[in-house]
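I have placed the structure first, in the form of structure tokens, so that the comments after it can refer back to it.
Excluded from the complex is one protein chain; the other protein chains are retained at their positions.
Right, chain A next:
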Amino acid sequence: MLILECPYCGLHADETELAPGGEAHLKRFGPGSSDDDFEGYLFMRENPKGVHFERWRHANGCGKWFHAARDTNTLEVFGTYSAQTTEPPQDIKDKISARRPGWTWREFA
């Protein structure tokens, strides 16, 4: 059972309380963008075996969206952080680096 700490209400919520929201930090492209950018935003997805960043919602709790950093290969959770950011905060990156030296994910490392 996956357990994530909601960064807003501080609860350690198990996954029956949470709703998965897919890949984090998507760059949005709309009308006027190139076909490549639009396809990438709408359909292409990161699918790493290892470090991954996701959006989650504390659906059966405080109802807030937040971000989580996980390892899809071990189900280890590195940490959760606010939804009000376009990239993972440094302390989360440091936690991942301590456990997975040399990790990269999209443009982040």
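Everything below uses one rule, namely that contacts are C-beta pairs under 8 Å (C-beta built on N, C-alpha and C of every residue); 3 or more make two chains touch, one makes a residue touch a chain; residues count from 1.
Quick note on the criterion: contacts and distances are computed from a predicted model.
Asker: The hidden chain: which UniProt name fits, "ABC transporter ATP-binding protein", "Sarcosine oxidase subunit beta", "ABC-2 type transport system permease protein" or "Twin-arginine translocation signal domain-containing protein"?
Answerer: Answer from the record: the omitted chain is "Sarcosine oxidase subunit beta".
Asker: So that we can see where the missing chain sits, which residues of chain A does it touch?
Answerer: Residues of chain A in contact with the hidden chain: 1-2, 15-16, 19-20, 22-23, 35, 38-40, 42-45, 47-49, 52, 54, 72-75.
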